[in-house]
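In this view, the complex is presented without one of its protein chains, the others remaining in place.
Chain naming follows the written order as A, B and C, and within any one chain the residues start at number 1.
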Amino acid sequence: MKYSFKNDYSEGCHPSILEALLRTNSSQQNGYGLDDYCAEAEKLILEKSKSPHSKVHFVSGGTQANLLVISAILRPHESVVSATTGHIFTNEAGAIEATGHKVHGVETSDGKLKPEDIQKVLDVHTNVPHQLKQKLVYISNSTEIGTIYTKKELEDLSNFCKEKNLYLFMDGARLGHALTAESNDVTLEDVAKFTDVFYLGGTKNGALLGEAIIINRQNLQEEFGFHIKQKGAMLAKGRLLGIQFQELMKDDLYWDLAKHANLQAEKIKEAFQEIGADFLAETDTNQIFPILENSQIEKLSEQFDFYVWKKIDSEKSAIRIITSWATYGAVVDNFCNEILKLK
Amino acid sequence: MKYSFKNDYSEGCHPSILEALLRTNSSQQNGYGLDDYCAEAEKLILEKSKSPHSKVHFVSGGTQANLLVISAILRPHESVVSATTGHIFTNEAGAIEATGHKVHGVETSDGKLKPEDIQKVLDVHTNVPHQLKQKLVYISNSTEIGTIYTKKELEDLSNFCKEKNLYLFMDGARLGHALTAESNDVTLEDVAKFTDVFYLGGTKNGALLGEAIIINRQNLQEEFGFHIKQKGAMLAKGRLLGIQFQELMKDDLYWDLAKHANLQAEKIKEAFQEIGADFLAETDTNQIFPILENSQIEKLSEQFDFYVWKKIDSEKSAIRIITSWATYGAVVDNFCNEILKLK
Amino acid sequence: MKYSFKNDYSEGCHPSILEALLRTNSSQQNGYGLDDYCAEAEKLILEKSKSPHSKVHFVSGGTQANLLVISAILRPHESVVSATTGHIFTNEAGAIEATGHKVHGVETSDGKLKPEDIQKVLDVHTNVPHQLKQKLVYISNSTEIGTIYTKKELEDLSNFCKEKNLYLFMDGARLGHALTAESNDVTLEDVAKFTDVFYLGGTKNGALLGEAIIINRQNLQEEFGFHIKQKGAMLAKGRLLGIQFQELMKDDLYWDLAKHANLQAEKIKEAFQEIGADFLAETDTNQIFPILENSQIEKLSEQFDFYVWKKIDSEKSAIRIITSWATYGAVVDNFCNEILKLK
Partner (left out) sequence: MKYSFKNDYSEGCHPSILEALLRTNSSQQNGYGLDDYCAEAEKLILEKSKSPHSKVHFVSGGTQANLLVISAILRPHESVVSATTGHIFTNEAGAIEATGHKVHGVETSDGKLKPEDIQKVLDVHTNVPHQLKQKLVYISNSTEIGTIYTKKELEDLSNFCKEKNLYLFMDGARLGHALTAESNDVTLEDVAKFTDVFYLGGTKNGALLGEAIIINRQNLQEEFGFHIKQKGAMLAKGRLLGIQFQELMKDDLYWDLAKHANLQAEKIKEAFQEIGADFLAETDTNQIFPILENSQIEKLSEQFDFYVWKKIDSEKSAIRIITSWATYGAVVDNFCNEILKLK
């Protein structure tokens, strides 16, 4: 079977997590996230984000986190602004609209929203009450195309949102990869400071499942549990999520796993640079999008599995290579060798 | 710490499941339920239910399964009929109404719906189009108060629903306990034959999480995946659910675990009978509701944890005792001894 | 053709309204309720209700008013309490649930909610966050079975709601008939004082269409226009509603029309009392529910049209007689004569 670089959720979970599940298995615990592990995991997260007044809730996946947060925050006549590459815009089967809210899509060059992008949406929605009221800005870090926000960009966005009375929500399905990228200058503390809500993704960084939603703004914390239950997102055995995040957070395992993934991607990127390939976007997280000749793609896919992402012209396409906490260094070395042969 | 009989999801999962997670951990698989384990688990379930044309989908929990199935089936002007004890009626934070549908509640003596109960709802909703159109009947087996349907009751209900053009949906969060109860005469094949949709609960019978939704009616199978994704119920690592149900289904582990739980409850029930206690409902699954004097309740709760379920009068209350796949026989023996001392 | 006592919206509108429509027809006005007539009608209503800080919005009908107010007020996890006879409970095709909210139905003897009825609902919904949070109480005055609230009852309800942090909303589709009933001791000022939101029905009291929603609680007034637009309830020619309410409110036409309807019902009630008929409910508004022998019903329906409302036993049924602003006194006299012949 071919080795797959198709995504970062192809394997099970980091062995420490399995060990923790074994170790805790027979302990009797309260249901619905009221167990000791969830409490401890929340404590660890808030220590690391230095935001002691934030609240943490654990849910199963990214789409669930997105629809939960957005529908809990917005009133019926309020809408959300997203990049058109944003996961909520076209990749969640209308999950946000199904809760009654419009997503305004903004075209961007790099998957990142800037104040001027949002201002453009505000400018064409001034005809009250015939047009919706924008109330929330959705960003992803790293973005769906692998790019990351700088501290300056985040701060500007945060200031803009405060000024315009907008909430700022960060999808952190791959926040580990963003914050451990070589070019990154943002800390977890910054994220907690500059956003009203964000989440730390477990599914794509070593957990079997799970995202940790961190609500920083106090007025948004109230009664959030009702929404979790109502949307079918409250696990009877919430311990499953608490145990995993406890494991990921202690001793910085979470960041180590992300760093590993980024490093593997970096090695592969260098191999593609070596043979002169261009890239769809400039990234230093665990997703890269090299542009290859069709014959090169064919050759590579004899031994490896990956997505052909976007047709460039009749002779070239961009492919997507994703690495993860589970990607073997030896396989990457082998892959790089095959890439170099394409020259 | 006191031993808890509060619910059947206090512990982790059956050890075989942990072993299977370990064994399969490094295998690369497709995401979103398209992995080998889900395929195999579906095959095992359909073999056992002898319904080869049914389709199986795995989701995280019971509320999620309920809202998914009901909202996928109903059009906006259609409603669902449930017993007032039904989980969807008051215990899911309005999950069904949040998808736009009314739940008509019917008072019952034993938690079970009969054709005449449903007919009463139909009789007061004839003013088309000012009143809703009832289209789906929701039942639980075992019910929320531990009772079970007989084959005759299920068949009658099924015939009635067909005649009235209603769909029949069974919440099987505790279906294992129902089908292995001593008084049960229903098979899994019967369930597949008499319902349009049902689910097999994993969370309350040895899994970390997971319910297997089985859609028997073919016109309801189409495009169900969209709804799973839209409601945030599609796990990236669907393998987690497939692996667990594969483990539970092979070698009849699922039924053995439920039988174990029922047997422990039976032993406890007999102890209560021995001291002359009455019961809120006649049950032979893993939930019992003995009625005790307040002083007896106080005494018992010194060593054991359980819910006081319902005040009967100033001197007596019913308590709820739940056993599970994980309940230790030795603890039950000890508990029974303490009960006998209450005489 | 038989004369109909089936409802109070069988005819067009009061002639003064048609005259006003003619008189104003060619005046150019702003759309969407921003016209001079709506402004003037709001002013008249707030003068009469002595609530200068309330806000008024005009919409087309009762179901629209109900769904608008309820969905604008409630957050997703909040629910509404209503009598089971309440119009929203089973007579609006699930309009409230379609906006995502559960309606808790309470059985009552007379269609009126009392604090203890609501308390019973609160008592069985304490399991946070698994159960919904009740946030709004819906009452109708006059009720769907013709009864009315006393000032004491309204005040008690208002105090109870404030104490429990619940909003109180009054459906006033027939508020004119309630406030002009002989036994009434409630003023429009009382209604504005004791409720958070209420509406004055036009459709059933002389208008072609239209209900005036009055929002008394200031925090509920904000951004209400968005909801009107979003639910398709904002008329381009809002003037149509403003003109009608201006006409109904000036010179007390609204109250005179309701009084007329009540008086006709009273005459008919007396005729039925004369022949010894019992009634389903004790009412002195424009709806009466006499219980007749089947042969009497048959006889009466030779010349008159009305609904047979409820079967009492094999020999008797209750019928519903509704009078309106348009009911001719001469027809009523004739009807009474026919009733007296039934003796």
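FYI, contacts are C-beta pairs under 8 Å (C-beta built on N, C-alpha and C of every residue); 3 or more make two chains touch, one makes a residue touch a chain.
Model, not experiment: these values are computed from the prediction.
**Q** Just name the one of A:G100, A:G225, A:G238 or A:P290 that touches the chain not displayed here.
**A** A:G100
**Q** Taking the full complex into account, find the residue in C:K229, C:K250, C:K267 or C:K299 that is in contact with the omitted chain.
**A** Of the listed residues, the one touching the omitted chain is C:K229.
**Q** Touching the absent chain in the whole complex: find that residue among A:H130, A:K162 or A:K341.
**A** The one listed residue touching the chain not shown is A:H130.
**Q** Going by the contact rule already stated, which one of C:A93, C:A181, C:A318 or C:V332 would touch the omitted chain in the full complex?
**A** C:A93
**Q** Just name the one of B:G12, B:G61 or B:G100 that touches the chain not displayed here.
**A** Among B:G12, B:G61 or B:G100, only B:G100 touches the chain that is not shown.
**Q** Considering the whole complex, not just the chains shown, which residues of subunit C touch the missing one?
**A** 1, 3-4, 7, 9-13, 15, 18, 21-22, 24-31, 60-68, 92-95, 98, 203-204, 208-209, 226, 229-237, 239-240, 326
**Q** For subunit B, enumerate the residues touching the unshown chain of the complex.
**A** Interface with the chain not displayed, on the subunit B side: 32, 71-72, 75-77, 99-100, 128-130, 132-133, 223, 225-230, 234.
**Q** Can you list where subunit A touches the absent chain?
**A** On the side of subunit A, residues 76-77, 79, 90-94, 97-103, 124-125, 127, 129-132 touch the unshown chain.
By definition in this document, only the chains that are shown with their structure count from here on.
**Q** Between subunit A and subunit B, what distance separates the C-alpha centroids? Give it in angstrom.
**A** One centre to the other, that is 34 Å.
**Q** So what's the Cα centroid distance for subunit B and subunit C, whole Å?
**A** The answer is 43 Å.
**Q** I need the residues of subunit B touching at least two other chains; which ones are they?
**A** Residues 92-94, 98.
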